[in-house]
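The other protein chains are all here in position, but one chain of the complex has been omitted.
Up next, chain A:
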Amino acid sequence: MATTACFIIVSRNDIPIYEAEVGSAVKREDAAHLHQFILHAAQDIVQDLAWTTSAMFLKAIDRFNDLVVSVYVTAGHTRFMLLHDSRSDDGIKSFFQEVHELYIKIILNPLYLPGSRITSSHFDTKVRALARKYL
């Protein structure tokens, strides 16, 4: 499992709708904003890259020191962004794909307003379980 990993889902309006620190490292107070900064800045790259490929998984698109940003863009242009320091591309791909399935289930919920915050605790536990499995 990765020591540092921050997973975030960004809606098409650039609003983070789900955030989770899924790394095994002890959570540091100042890490949260740094992770957000890196992921936020990486969106500039995603913006360019997303339209150049038909693949949803964009691989590692940006890095900051030893932290790498991997991105998965859904058809609806919701972005799954993972900040990590491990290098298992396959694991990350599987992680994204399974999270995508979970996300689709969330969207199918008639009570969920697309683009709003994902507050489902079930989703949260599932994502964390996936992170333990793949990252």
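We adopt the following convention: a contact is a pair of C-beta atoms (placed from the backbone, for glycine too) under 8 Å apart; a residue touches a chain by one contact, two chains touch by 3 or more; residues count from 1.
Please note the rule applied: contacts and distances are computed from a predicted model.
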UniProt lists the protein of the undisplayed chain, choosing from "Trafficking protein particle complex subunit 8", "Cytochrome c oxidase assembly factor 6", "Signal peptidase complex catalytic subunit SEC11" or "Vacuolar protein sorting-associated protein 16 homolog", as "Trafficking protein particle complex subunit 8"
Residue among A:Ala25, A:Ala41 or A:Ala55 that touches the chain left out of view: A:Ala41
Footprint of the hidden chain on chain A, which residues? 14-16, 29, 32-33, 35-38, 40-45
